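Omission of a single protein chain aside, the complex is shown with its protein chains in their original locations.
Residue numbering begins at 1 within each chain, and the chains themselves are lettered A, B, C and D in the order written.
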Amino acid sequence: MVLPPTAMLVVTLLTLPLATATLLFASGRQPRTLTLAAALLSTCAALALGLNVHLEGVSVHAIGGWEAPLGIHWQVTVPGAVMLLATAMVGLAGAVYGAGYFVHRPGPEGRMARVFMPLWLFAWGGLNALFVAADLFNLYVALEVLTLASVALVALSARRTALQAAMRYLLAALFGSVIYLLGVALLYGQYGILDLDGLTSKLDPKHPGSRAGAVALTIGLLTKAAIFPLHFWLPGAHGRAEPPVSALLSGLVVAAAFYLLLRLWFGPLAGLLTFGVGTLFGAIGAGALLWGGVLALMQRRLKMMVAYSTVSQFGFAMLVFPLALAADREPVVTGGTLLLANHALAKAALFLAAGSLVRASGSDRIDRLVGFTGSSRWAWIAVILAAAALIGVPPTLGFSAKWLLLQVAVAEGAWWWLGAMLGGTLLTFAYLGRLLERALLAPAPAPHPPKLKIALLLPALLLALLACVMGLWAFDVETFARLEPGP
Amino acid sequence: MTVFYFAGALFLLANVVVALARVLRGPTAADRMLSGELMGTTAVAVLLLLYGATGIEAIIDVALVFAILAAMAVVTFVRRTWPEDPAVDNEREQT
Amino acid sequence: MHPAEALFDALLLLSMVVLAWQGVHARNMFRAVVSFMMFGLLTAVAWVRLEAPDIALAEAALGAGLTGALLLATLGRLKPERRGARLQRAAKLSMLPWLALGLAGTMTLLAVTLALPAPGLGERVLSAMPEAGVDSPVTAVLLNFRAWDTLLEIAVMLLAVIAIWSLGQDVLASTSRLPAPSLPALVRLLFPLLVLSTFYLLWRGGHGPGGAFPAGALLAAGLVLALLAGARVPERMTGAPLRCALAAGLLAFIIIAVGVMAEGGVFFAYPPRHAPMLIAIVEIAAGLSIGVMLTALFLGGEPTDTQGGST
Amino acid sequence: MSLPPGTLFLLASALLFAIGAHGLVTCRHLLRKVLALNVAMTGVFLLLVTLGRSGTTVDPVPHAMVLTGIVVALSTTAVALGLIVRLERRRP
Partner (left out) sequence: MSTIAGAILIVLGLLFFLSGTLGLLRFPDVFTRLHALSKADTLALGLVCAGLALHADDGTLQLKLLLIWLLVIVSGATCSSLIARAALAHGIRPWQR
């Protein structure tokens, strides 16, 4: 089989969603077949790209033929390709789910359906642009595309609570952007270049300019990734948005900011990752694990619980930094990337399934959810599978990721971080177990739960299954060895 | 000659800083808007003097843009901001 | 540098800082907005002082025109009692630690920035200029060397329009019914001038300060002025034509970026023979589209047939 | 004058950034928060251009970055203002 060259695939991945979204907006109509075809095509491009990277390795493309310090590069790294794949899966699943979830009708009732798809595609394009970008300022613009699309998606229902959450999210994200841009300015003033590779070779960890720049970039990205003390905006935004939107936001938008953190700290800023910095990140992560986990345990509403779970899970991801203090960073970066991918798939599945359950139950209180009956059964199966992946039950992708990190922790003798990881896993088990127990063992009486459309069940099920099956593939250590970080 | 232009620009700037007192004191919204107007005209003059000092031609274009848009703020203010109901006045709002 | 020059800079920056503080903390909301608009005017002067006429043009067109109009229109849509909530004494006290933190941060930032060598890419841009297809370095960076940034930026703008329209259609403000006999006359004079200067700036963009953004901002200012004077969006323009005009800039950008791949196989690599023409097409499409998009942002909602194409 | 040429502008940009960040945290009214964000943005833009000037030739890349940034900031501001107006209308 002959695959198209990587450059073509990247161009497709970046321009197809944007162009389709623009055309949809211009026409003012939403032909479902066309949007789903575009989503499917993007997914195929991502799959082919992933295969290309697997076969040929990392590749770099100069846009417009202008070489790096002057022009902008796209860089397809292995972690980037993994995230592109996860984006494609969640993007396709969300598009199908959205087609079934929103009411398609002319007039005001159909407003959400009309607006959803263009925004969804813009967000998708923004994510793709972000995962291949290798330039500090280009990353900023891509982040803004993503932010505006996400804010508009949060405000989709136009209810007061949703608008409030969107406003809060917008302010937090813009605050993050300002600080990020300050960091870009400081680094540009120091080195006069913007591309990540050039910075990696030039960066002098001793200079106060690089340190201040690193601090600014990091605070900006921590805000956008909603890492523990700066997570204040997340639960509202993710808990009050419509289900497919929550899936995208929780699974990918937050992960994108975190991915950038990984990209920067294991790329240009690697020289600055000292013991103190790593420990600080680890402490933040441990705090997030605890705080998010405990609050998730206390929630009464299903979607809020899942949203707090995101805060907690990203605490887990923060533990990557102290673990990387050891000589060998490769397995840690791999573990971190797999963790992000697992979270993207499982959390998106969880939110999609939660949306279906809420629709079937007519309430999002955990103690009013329908039980394991009728078509809701399939949603529950998706929830169980996703929960298994989030907790890290053996064959899942979550297990592979955590197992890698555990091995590093044991090898290093980092008992503190080991303890935090185990504690976090236990908390995850506790709140997800509580959900399953409440709903499956003591279900609310629901005489005639409405039958759910297949579009509301299949995407969640497939995503959750994927999170489980990918673990089998990723557990092959040979595969691990190939997942080296970018050049 | 450059110094002359800069001294003139400095004088205008000082002038407008003094006029800022009107923004602070009000009392009505129209008064504040007036000092905004003054600021617009002065900015045009400052730009013209800066052009005299530096000789960069693009500065005249900037001044031209300012002059074309000088009316914009006041028009928006009169048409959109000041509520039509005289009972809701800016003076009372402050206390 | 002569003392008068340094003194001018000092006074300019000092008033900017004072106005910025007023713009954030003034007791009365209207006062804050007017201060912020004045801050915008002075920022444009500061760009001139920094020898950045391109930015000064954009800032003048956006700052003096659209940002102010947008803020004032928003203020008019808010309920009056919400405009000027007075700060409580306790709230003022609670600001102090943040203030201290801010000052400490400022000092650090200043110390760091003073030590920066600031090498920059100026030389590289200069040496690449002969192949850029335009004479103005800033336009070359925007539309050729870093064109992908600009494409995404237009996407951000279109996204902002979609986002605002997606919030529902219920907030179109009514124009004041105060008699304003001189206004239509003013607009009849200014509108052609604004359109003329839009094209002047588009044309200038190829070899000097100017280009799509200031031009678009001026076009938008003209359209907004017309709307304020009571002009209506013609009903036959509200639906698909308006949407197409909004989307045209981004679409043209994408089509050209992908289209040039037919020649060299590289995304956004203008073939040297056609580079000036292609860049001009992109610039004109982007400029006009930006003008319409900015107007749409000012409108704050989708103009609909049911509301009779209200302003 | 003994100070290097850009010092005043650097000082102003740092102050503007501080005012904006401080206002964003302490202000209650949403419109003020939006204004504060814009002030902070202007501070960063000034910093970029001042740094771009200190080299031997005028560097157009920061100019282009700031132009892009201004347009992005305006777009996000417009969305924020739209949200504020909508929130006001939904006030119970």
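A few points about this structure:
The definition used in the following text is that contacts are C-beta pairs under 8 Å (C-beta built on N, C-alpha and C of every residue); 3 or more make two chains touch, one makes a residue touch a chain.
Predicted model only: the values in this text are computed from it and were never measured.
Within the full complex, the chain left out of the display is in contact with B, C.
Residue-level contact of chain B with the missing chain is found at 1, 4, 8, 11-12, 15-16, 18-19, 21-22, 28, 30-31, 33-35, 37-38, 41-42, 44-45, 48-49, 51-52, 57, 60, 63-64, 67-68, 70-71, 74-75, 77-78, 82, 84, 86, 89. The set of chain C residues touching the chain not shown comprises 176, 178-180, 182-183, 185-186, 189-190, 193.
The working rule: only the chains that are shown with their structure count from here on.
The interface holding more C-beta pairs in contact, when C-D is weighed against A-D, is C-D. In this assembly, A is the chain whose CA centroid lies farthest from the centroid of chain D.
If you average the Cα atoms of chain A and of chain D, the two centres end up 29 Å apart. Averaged C-alpha coordinates give centres for chain B and chain C that are 19 Å from one another.
If each chain is reduced to the centroid of its CA atoms, chain A and chain B end up 47 Å from each other. Shared interface positions of chain A, defined as residues touching 2 or more other chains, are 137, 141, 144, 148, 151-152, 155, 158, 163, 182, 186, 188-189, 192.
In chain C, the residues that touch at least two other chains are 51, 54, 75, 77, 109, 113, 116, 118-121, 125, 146, 149, 153, 156, 159-160, 163, 167-168. Residue ranges of chain B in contact with chain C, taken from their complex: 2-3, 6-7, 9-10, 13-14, 16-17, 20, 23-24, 26, 29, 32-33, 35-36, 39-40, 43, 46-47, 50, 53, 56, 58-59, 61-62, 64-66, 68-73, 75-84, 88, 90, 93-94. Residues 1, 4-5, 7-23, 25-29, 31-32, 35-36, 38-39, 42, 45-47, 49-68, 70-72, 74-79, 81-86, 88-89, 91 of chain D are the ones touching chain C in the complex. Contacts from chain A toward chain D in the complex involve residues 137, 140-141, 144, 147-148, 151-152, 155, 158-160, 163-164, 166-167, 170-171, 174-175, 177-179, 181-182, 185-186, 188-189, 192, 194.
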